[in-house]
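Some notes on the structure that comes next.
Apart from one protein chain that is not included, each protein chain of the complex appears where it belongs.
Chain naming follows the written order as A, B, C and D, and within any one chain the residues start at number 1.
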Amino acid sequence: MMLGTVAGTVASTIRTPSLAGQTLVRVVVAAGHAEHTVVACNPLSAGPGDRVVIAHGAAARHALKLPGAAIDATVIAIVDPDKS
Amino acid sequence: MMLGTVAGTVASTIRTPSLAGQTLVRVVVAAGHAEHTVVACNPLSAGPGDRVVIAHGAAARHALKLPGAAIDATVIAIVDPDKS
Amino acid sequence: MMLGTVAGTVASTIRTPSLAGQTLVRVVVAAGHAEHTVVACNPLSAGPGDRVVIAHGAAARHALKLPGAAIDATVIAIVDPDKS
Amino acid sequence: MMLGTVAGTVASTIRTPSLAGQTLVRVVVAAGHAEHTVVACNPLSAGPGDRVVIAHGAAARHALKLPGAAIDATVIAIVDPDKS
Partner (left out) sequence: MMLGTVAGTVASTIRTPSLAGQTLVRVVVAAGHAEHTVVACNPLSAGPGDRVVIAHGAAARHALKLPGAAIDATVIAIVDPDKS
């Protein structure tokens, strides 16, 4: 899984049907000196600035119990602020 | 999922059968200081300059309801222009 | 699989149900001049400073015998200190 | 999927059985300022210098109708020379 910081939401009126009702968040993931942005489903309602753990692939769909969804990244944990 | 910008289409007369009828777009994805190009199926008809969300792997095939297709990336959302 | 060094644990009270009971560790993986952090389940109880091997995707779930879990990375081996 | 340029073939007498009869090509993929090489099966007989589209994972096996093969990358389209 990946560690990242929630940077905001992604608003998209035009989306594939299986994304219906899903909140999408932008999560900035540090990779060495660079950073990249992952778009993930947010079933745990993580907010901007939250440190989160993201799962990719089938694991992302397992987290939502949506095996047939067009989703490959989901926030699966919010890191406790003071213990990491 | 990944965020990127549609940069154009990919024309390919010679292609594997399961790509028949699919429009392929080039999507430029920022990864830190670098960029890379992803080729994705475009069921939502995103156009050049559109900011889009791409799903990879089985999720890409779920978006097209083509579980057996030789496809590993699909545009699954077009980002609303003024809200992101 | 990837080689990395355990850097600590990830404490997360708010997590997806299928992570219940799993210890999550931060593993620093060297990729050329850069490094990046992977969060992995730790069934072998690797400790800080241990060199470990991480498996990703379905392999990570196989290691835990949890095919439906929202997990995509697991520590699957601890490298012997003096033989690598 | 990825865009790349065929750079040559890979000759390997010692190979896993499910690769029997497969032609392997080296495809150079640009990723920002860097490049990396992908080895892919070549069912469309792309030649050196051809711009191609590569699919990864299960999609690569779908392209060959070999669901159980030890293959994770396949050329699935040859980009038309003058239209991209």
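Heads up, the rule we're going with is that a contact is a pair of C-beta atoms (placed from the backbone, for glycine too) under 8 Å apart; a residue touches a chain by one contact, two chains touch by 3 or more.
This one's a predicted model, so the numbers in the text were calculated from it and none came from an experiment.
One chain is not displayed; in the complete assembly it touches the shown chains C, D.
Among D:Ala40, D:Val53 or D:Ile76, only D:Ala40 touches the chain left out of the display. Annotation: of D:Met2, D:Leu44 or D:Ile71, D:Ile71 touches the absent chain (contact as defined above).
On the side of subunit D, the interface with the absent chain consists of residues 8-16, 18-19, 24, 26, 31, 33-40, 57-58, 60-61, 68-73, using the contact rule stated above. Annotation for subunit C: contacts to the undisplayed chain at residues 1-3, 30-34, 43-44, 53, 55-60, 62-63, 74, 76-80, 83-84.
Throughout what follows, only the chains that are shown with their structure count from here on.
A rotation of 70 degrees, rounded to the nearest 5, superposes the Cα atoms of subunit A on subunit B.
Centre-to-centre separation of subunit C and subunit D, using mean CA positions: 31 Å.
Touching two or more other chains at once are residues 31, 33-34, 57-58, 60 of subunit B.
Arrangement of the chains shown, judged by which pairs touch: a linear chain-to-chain path with two open ends.
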